[in-house]
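Of the protein chains in this complex, all but one are displayed in their positions.
On to subunit A.
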Amino acid sequence: QGVRQAQWLTKTKLVEGLPPSVLSIIDNPAHQLEDYEEGVKRAISHARFWDTTEVAPRREHYCPVLFEDLIHLCRLMAAKYPSLAKRMLARNYKVSATWERESILLQVRGLNGILMNSMAPIPPVAPKEEILATEEHVLETFYPISPTIDLQEVNVYKELSDTGKSSCFRDGYPYSHPHTLFFLESANVRTNRFRPEQLRAKMLMFAFGNALAKAKVLYGNDPKVLEQPIVVQSIGTDGQLFQFMVFQLNTTDLVSSDGIKNLVWIDSDQNLYEKAQCVPEVKKRVVTKPAGIYGFQPDTFKKFLALYLHGTV
């Protein structure tokens, strides 16, 4: 069921589009996001055309390369904003978080791509009123399908629920706040890749898992409404299509289906470019489409950069 199922499992209300704080970063002309267009075009060309001795690289090659190049571009902005240097990327990162949802014990676990941590947490995106308004929101259920459909049932022997001790990072780690999760769908064969809907659901579950683990570290294991909501962002891509998501954990009281809900803003299916032609297309000895990038959309990179800068500007 994708995102709807994930919403029910994490007790979240969905808001379309990105939150106003992120949008304000995009719209703010002081950040001069337009200067990076050339760099982004170069990054796409590098990833899709130039990086290999073969004629055209495969997705499992170009997807991570594109991601690395975009992150490199974002990191270079540290010249303007010195506090950006206080970020650390963790690759091959494992997380696990457990929670109960109407008497079903759920757990999110596993290698979930690349996590970017920062020293300072992202401030909450939604004002208090919006949080309280979620109380009235009723979670969508899909009776008669059980909400746990398509979930793997395993015997959980240890309820691990930290980004701290048992799972990933030890205590005293200075970059203790999960900032953004990156998911790269880079399998060559299309069936091995997640469809956009499923990718968004996966992003939501893992963002929730990270936020929940952080909440338990900060506030303990008792379910309650959080005074200071925790915000975790997540970006998923398959090398061309980008999904952006900002998740705000308002409450760890997940057993019941009413009360304050968590919030998620999703901006889905953003194309960075329409097509990347490696070899010119020739029909009847005439070049119909020369090699190059078609349909470049700078807005997608602006959103990427805005999510990267979120929390420090």
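As a working rule, contacts are C-beta pairs under 8 Å (C-beta built on N, C-alpha and C of every residue); 3 or more make two chains touch, one makes a residue touch a chain; residues count from 1.
Operating definition for what follows: contacts and distances are computed from a predicted model.
**Q** Of the candidate names "ER membrane protein complex subunit 1", "RT30 protein", "Electron transfer flavoprotein subunit beta" or "Histidine-containing phosphotransfer protein", which one corresponds to the UniProt protein name of the undepicted chain?
**A** "RT30 protein"
**Q** Given the contact definition stated above, which residue among A:4, A:42 or A:193 touches the chain not shown here?
**A** Selected residue, touching the omitted chain: A:42.
**Q** Pick from A:17, A:123 or A:174: which residue touches the chain that isn't shown?
**A** A:174
**Q** Just name the one of A:23, A:88 or A:293 that touches the chain not displayed here.
**A** A:88
**Q** Which subunit A residues would touch the chain omitted from the figure, given the whole complex?
**A** Missing-chain contacts on subunit A: residues 39, 42, 45-46, 49-53, 64-65, 68-69, 72, 75-76, 78-79, 84-86, 88-94, 166-170, 172-175.
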